[in-house]
Structures are given as structure tokens and as C-alpha cells.
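All protein chains but one are shown at their positions in the complex.
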Amino acid sequence: MRGKLKVGIVGFRGYSGAELVRLLDRHPHVQPVLLEHREDAAESARHLPCNPESVRAEKLTVVFLATPPEVSMELAGPMLEAGARVVDLSGAFRLRTPEAYAAWYKAPHTAPELLAEATYGLPEFCRERIPGARLVANPGCYPTAASLAIRPLLEAGVVDRSSGIVCDAKSGVSGAGRKPSLKTSFCEVAENFSAYSILKHRHVPEVLEVCGLEEREFSFTAQLLPVARGILETIYFRAVGVDTPHDLLAIYETRYAGEPFIRVHHHGRVPDLRAVAHTNFCDLGVTLDVPTGRAVVVAAIDNLVKGAAGQAVQNMNLMLGYGETEGLL
Amino acid sequence: MRGKLKVGIVGFRGYSGAELVRLLDRHPHVQPVLLEHREDAAESARHLPCNPESVRAEKLTVVFLATPPEVSMELAGPMLEAGARVVDLSGAFRLRTPEAYAAWYKAPHTAPELLAEATYGLPEFCRERIPGARLVANPGCYPTAASLAIRPLLEAGVVDRSSGIVCDAKSGVSGAGRKPSLKTSFCEVAENFSAYSILKHRHVPEVLEVCGLEEREFSFTAQLLPVARGILETIYFRAVGVDTPHDLLAIYETRYAGEPFIRVHHHGRVPDLRAVAHTNFCDLGVTLDVPTGRAVVVAAIDNLVKGAAGQAVQNMNLMLGYGETEGLL
Amino acid sequence: MRGKLKVGIVGFRGYSGAELVRLLDRHPHVQPVLLEHREDAAESARHLPCNPESVRAEKLTVVFLATPPEVSMELAGPMLEAGARVVDLSGAFRLRTPEAYAAWYKAPHTAPELLAEATYGLPEFCRERIPGARLVANPGCYPTAASLAIRPLLEAGVVDRSSGIVCDAKSGVSGAGRKPSLKTSFCEVAENFSAYSILKHRHVPEVLEVCGLEEREFSFTAQLLPVARGILETIYFRAVGVDTPHDLLAIYETRYAGEPFIRVHHHGRVPDLRAVAHTNFCDLGVTLDVPTGRAVVVAAIDNLVKGAAGQAVQNMNLMLGYGETEGLL
Partner (left out) sequence: MRGKLKVGIVGFRGYSGAELVRLLDRHPHVQPVLLEHREDAAESARHLPCNPESVRAEKLTVVFLATPPEVSMELAGPMLEAGARVVDLSGAFRLRTPEAYAAWYKAPHTAPELLAEATYGLPEFCRERIPGARLVANPGCYPTAASLAIRPLLEAGVVDRSSGIVCDAKSGVSGAGRKPSLKTSFCEVAENFSAYSILKHRHVPEVLEVCGLEEREFSFTAQLLPVARGILETIYFRAVGVDTPHDLLAIYETRYAGEPFIRVHHHGRVPDLRAVAHTNFCDLGVTLDVPTGRAVVVAAIDNLVKGAAGQAVQNMNLMLGYGETEGLL
């Protein structure tokens, strides 16, 4: 039997990073290596340092960056130069220009030379470009669900864009990361629910780019659910050119035929968080009020799996030529 | 000192009814009397039966019906005839015609003769009619928040009605009542989030009536939050004729000047459930993207207080000539 | 490649049964068949009826009964006669005599003729008897953790039995089953914690039998945690004949050497629910106050896995000669 390829994980203590470790530990073809990038880490002696020497010594084929964008911008270049391919889970390389990054992330982009070759890693829409990519920008959690729900409808021309699309998004607390803060402390979150970054969330431009929308056409609100994991988005639009909800479902079924991680619900069934927890699935459900054309799509994913670590493994599978679902079912 | 007036409560074991008991127990001017309408109630010997004789014997001034609509339709007439005024917390008397009731509640209205005199009890909009009412229909929990958020904007003419209004509503589990069901069991609700009655919730027509909206102009989704109490609604529309978010806030501040239970947040602050829990307040916050006119209003109430028992006490205070906030602050 | 053996599952809608389906679906050697025992089941047409004909037609090697004890007593005999071996997840066959069953379950035992051949399925203590068993009584959730924690200490003679052993047990809500009840409804459980069956829980006699304890030596309280799954037990006793906590740990390490599902924590580390969730592990941790001999053992399992479905699969693996961990890691 052939040995497993080694892949590196930076940021393995965070929620996305820990989920990556968990998924890769049971992956049949690769073996995860933890890379320590914190200079002050008390436990660092137990892990390899995150530097080019480690990449070369361990012959790391892929390095996952489960780090904040400012760290990813710093690390991606050296990892690539040392010969690894990179899957970055941060927002560092998702937008196409340094200007867009600066506008939404309120900070300068410190590795703009890498933006040109960064490939957006939403396999359902960019599958053909991922196998050859050196640097894959793993999509944000909110945009993954939103783009999967919205883009097929726009492609099919059934959305009245002049009325706008509303995406009311709710996320579990792990989406805010593992760093302690009052906003994510138990006593503040439990028995509570709150909105944040209304209309201005940094994930908005990803959806605009993937779907070809203008900002004025897309209203997005992020909200914090008292659950650990999961994203559910309720998406509203005016449908045109369809006669029944089955017409909308047929658009998804056609577009996603053969997609291993998209589940389109029968009419009358609505996705919820529980059904996608700890899975790489995106569940989609449709409601249409025929007389008025008002339509509602509900999309659900696990923010740490299809919204982060699972999709990163899906991208790695494509990059390395494995079956796309290896280690994910 | 004058003795306290006696008021009856039917349905005191439910969540709304129990909240009523709690509020009325500390009310300075009235004394609650529990009325048993379940014939098979094991504990019924401890409570008065719910019948006209009890109303007369106890000289009940007001009877609160915290019962399902079919029970309220059965009880309201006899209570009125026995001389009590009635505050009904169900949906039985909120809509204006038996046809509307039948269409949304999927059952015939069995007391249509009472609909003409029923007064909708949303004090912020119907205050002048409540003191003289014999039968007050206490508003639904979802419509309370939605109407308080939407109607002032429509009155001010700042909503582009052609684009429609989206109301994405989330409720704590107590809104589903206390009767055990799989849908409200801990293991199904915890770490979950789900939508139901999409576009077809029976609370929709109340909002349409109060706000003067057409169904095609209003998209409403109800959703179940893993919290015990609280409703938060995120409301989207296109604003016209306003230049800044402060213009929207000014509409609320003017309309609700002097209202004891409406709190309009400063620009940049967003309501959450925690701040309204166990209170009769409705909190309102506004976000506006000036260049595009996209606007988001967040409204929060405690579904058991301003959305049910608290508002019922507010109505009773108006009916009996007490200070509107008595027992509620 | 050899085909998979078919195994039946009765009670697949309950939490333990659903967990069994999930585990067996990914088991490499068996294929689950759902058996419908509810005569009125609306969906029954989709499943085979639970009767001897189905067992024979499908050649079911093993049938799992994830049913209440009164149903298990009714079904076990016919399943055995039809040629299947049975793993029963209820309490029906865990105690040795019909009298003990009647005393603790407050109902007569209706299949006493099967008690003699029933084998208690706690592999860590009864492994040698399970491969040859026709009828395995899968242990209760509370007794699994308690017996694994206590019996090695008693065998080693380090417990001052005259002072008694206290087992303070806390369980997630799924332990109460899926049938809706007020006690397990979200609004009653969330933000709450309560004790039940104090000193009289029906799981007590299992622990007494496995550990060879007298009832007067063992104080047990069951408590309901506001979590979906998991059991944590805090066990107190006076230690004799040990000098350090490491002596206690050494007892576990020796006794459980080679056990795939027992993890003994290093001194200073304490088990919690999160670490065992969705796993078949039992985690054990020890604290000892050397001067006084006061000792505390903390044991944690997932009540639906090691406390039910996972242990049932572990027993099936032993019965069918598979690796004990197949489908469980």
C-alpha cells in the first residue's frame, strides 16, 4: 500500500482548524501535520514550526491556513515558495483586488501579488479551475450557503432583480472563532439572539462576485444563534417566469445533478440545522406563493464543515486528484 | 384603602396564562382568580369552574382567555353575558370577518356575532377604542412586533411598497405553547433552528389589517429559536424620501413620543432578545444604506409579555382606567 | 467480496434506535433492515413488519430491540425462535430474576423463561460470554458508566465499603426517550437542572449486580442536564490502601489495558461530556485527597453510544466474530 501524503495545518487550535484535523485524521489518503505559527506557544515544542524548512523537511503537499486573514497574507507566500500548495480558509484571497479587500476588511492587503493566481474554491461553480490551482481561497461560511442558493436562480433568469434579494442569515457561535470575547461568552449568547454587521458584512462582496450581483440588489444581515455550529439562510425574492414551486426545484435539481454535497428538498420540506450538522451537505428548500410570485429559499450548512474545513478537504481532494467525497461521507 | 378588583384567568397553566398570573399577582389594583375550564382536570377541585356562575359570584370585572381560539370562541359569549369584560389572547377575534378567520385558521368561526364589537388591542394604534371595549382581541406575538415596526414607516410614506416588505421572524419556543410535542421537545430544538409556515403563517393577516398592506407586499417567515422566550424580527424594505438613518429614527421617535413601552435605539445600536426579556418593551433599531436606500429594521419583544400577557395587562389597565404601565414596570 | 449480513432494528425512530441505524449504516460488515412493530404506523408500508416471517425472509442474523421493556419482552422470544440472535437495549433482560424486575420496574416480567439465557452485555466485564450468547441484554446508560468506574476499585479492594459509595449522575435529555412529554420539552429543560428517582432509579440494581454491592452501600441520584446527549457521573468514596492518586489510576490502567473504549485520564485532567460526544469511549479521571482518603472519580460517556447503540454494536461485533471496534472508531 502506498504511503499517505503529508499535509500541513496552521491554526489547528481554532474551531475550523480543529475540524480540519478531525476530518484529515480519518482521510484515507493524507496525514495531517500540525504547524505552530505562534512564537509564544507554550506547547510549541510539541509541534513543528510553521516555516519553509518544515514544509520541505516534511514534504508537505498542501498546507491549510486556518488563520486570520492578516496571518494568511503573511504565510501564503513562504508556503508556496517552499513547494506546498495552499488552501486558505480566511478571507485574504477571496476578493479579486487589493482595493476590494481594503474596502471590506478595513486593512491593506499585504500580499497583493498572490491575488491574481488565487482560485476561489467553491467546487460547485469553480470545479474545473481547482485541480490546477496552487492557491485556493476557501469560501466564507455565509457566502457558501448564499451562493449555492442564489446563483442557479439568477442563471435561470427567474429572479426579479429590480425588487432585490434579501438574505437573512443566522450562524452558530463557532463562526466567530475560538478567541474568548464577551460577545461569544455563554451568558451573553444563551437565551439571546442578535444581529450584527447589518448590510455591511465582509462576506457580502464574495456573494456579489460569485453571483454577479450589484450591492444594491442584495440585502444581507448576519445574526448570532445560540447554537455552537450551523448556518441557516432565509432568502427572499420575487420569482418571474415560473408557474409552480416545482419549477424552482427543477432549476436546482438540474443545476446540481450529480453534485455529491447538495441536497434539494422535496416541496413542502424545509431544511434545518440539525440535518446538516457535522456533514458537508448544503440543504436547499423552496416555497413559492404562486399568485404573487413571492419566493423563499432556505439554505442550511454546517459552518465548520461545508462552510470551512469540509469544503477545504473537498478542494484538497480536487487538487490532488482524489475522489471529491473522500473523507467527507 | 379600596379593595382590589377581581379578574379571572382561563388557561392559567399555559405559558401565556402563567405569565398573566405572575403579572397580575403583583398588580396594585387587581387580584387574579383562576378559572378551570378543563372538565377532566385532576386539580380542578382547587379552582373555580369557568362558567357564568363563577363570574357573577366572584364579581369578575375582566376575564382573560389564555386559551386556544376554538375555546375562546366558546367561552367569550358566556363570560360577556355574565357581566365580565373579556381580553382574549387567542386569534379568535383578531380578524374582522368569519371568512378571513376560516381562511387562515382552517376552521369555521363559531362566534361570528361577536366579531363586530371585538376591538383589536394594540394600544399604540388603537388606544382610544380600548377603554370602552367589552371584548378586546389581544394581538398575536409576531404581529405586535411587526406592526409596531412597519406601520409608522408606511404612514410616513418612506417605504417603496412595490419592492415589498420582508419580515424574517424568529421566536422562542414558548410561543408554541406548553402542550408537549416532538417539535418543541428539547432534543429537537436545542442546537437547531428551523423555519415553518413560510409565507402562510396565520398571524400574517393581522399585520396586513393593521398596516393596510396587501398580501403580495409582505413576505413573512416564522422560525423557531432555541430559546425559551423572545421574538426578534428583521424587516427589510427600500426606503424612499429619506436621506439618512436619522430620518427613519425620527419617524419612530415622533410617532412613539410618550409611548411608555417603545424604545427606539440610537443609530448604530441594534436590539436583541436579552434586553427585552421579562419586560413589556418593544425595542426598535434602524440601519439604512444611504446610496441604495436598502433599509433594515430590527424589532424585539418578549413574546410572553408585550407579545401576550403584558399587552393583555396593558389593555386591562386601559379598560379599567388605571395608569397604562401599572404592574408592568 | 462477501456480501454484508443483514441485521434488524426495531424501534428505529427512537433516539437509541436512530443512533443504531446511523452506526450500522457505516459498518463494514452488516446492513441494517428497519422493522416496523407499530401496527398503526402511518409509514409502515415502507418498512417490513416486525415478525418471524421477516426475520426468516431477510435471513436476519441479529435483531436489535430498541424498544421499551414491555415490548422487548414480547418480541424477544419470537425473534429468537425465528432464528435471529437478539441484542435488547431495554431493561427487560438485565436483571437475573423476574422478582428483581418486578420490584424495580413496577410491572410483572412477561418472558421470565428467557432470563436464564440472557447475557449481560458489558464487554469490559463479560466479554467471554458474549460471543456464544443468543440473547444479549445491553446495559443501561447510567450503569455502564458507574460499573466501569466502580468495579475495578472494588476488585482492587481500595474502597472503604462501610462509608458507602455515592454516585451523582447527570444525563442529557435524549436518555428520557423521544416520546413527547412536558418534562422533556424545551421550555422546561432549558436553563434548568433537576434531580429525579433519587435513590430509587431502576438502573441501580444493575450496578449492584455488576459490582457486587449491597443497596445500602450505594447512593445514586439521576439528574437531567440541559444538553441533548451525554452522561457524567461524579463518584465519591473513601479510599483505603492507596498512597497517591497514581495508585488509583494504576488500578484502572492495569484493569483496562488493551480495552479499546476506555480512556484513563492523566492525574489532574478531568473528563467532560464534550470529549465523549458521538464516541463509544468511557473517560475516567481520578482525584484523591491523600491525607483524608477522600476520593472522587469522574466518568463520562455518550449515553446514546457507549450507553446504548454503540455498546450494542460492540456486542454484535463480539457475537459475530468481527473486530470489536468495527464501525465504532
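In order of appearance the chains are A, B and C, and numbering begins at 1 in each one.
One rule holds in what follows: a residue touches a chain if its C-beta (ideal position, glycine included) is under 8 Å from a C-beta of that chain, and two chains touch if they have at least 3 such contacts.
Only a predicted model underlies this, so the values are computations on that prediction, with no experimental measurement involved.
Q: Which listed residue (A:Val227, A:Ile262 or A:Ala309) would be found touching the missing chain in the intact complex?
A: Of the listed residues, the one touching the omitted chain is A:Val227.
Q: Considering the whole complex, not just the chains shown, which residues of chain C touch the missing one?
A: Per the touch rule, chain C residues meeting the hidden chain are 162-164, 166, 168, 170, 188, 190-196, 198-200, 215-216, 219, 221, 223, 225-230, 232, 234, 236, 238, 270-274, 277, 287, 289, 291-294, 296, 298.
Q: Going by the touch rule given at the top, which residues of chain A touch the chain that is not shown?
A: On the chain A side, contact with the omitted chain comes from 15, 173-174, 178, 180-182, 184-191, 226-228.
FYI, only the chains that are shown with their structure count from here on.
Q: Which chain lies at the heart of the structure, taking centres as C-alpha averages?
A: A
Q: Determine whether chain B and chain C, two copies of the same sequence, contact each other through the same residue numbers or different ones, counting it as same when over half of the numbers at the interface appear on both sides.
A: Same-residue interface.
Q: What is the distance, in whole Å, between the centres of chain A and chain C, each centre taken as the mean of its C-alpha atoms?
A: Comparing mean C-alpha positions, chain C is 39 Å from chain A.
Q: Find every residue in chain A that makes contact with two or more other chains and list them.
A: In chain A, the residues touching two or more other chains are 190-191.
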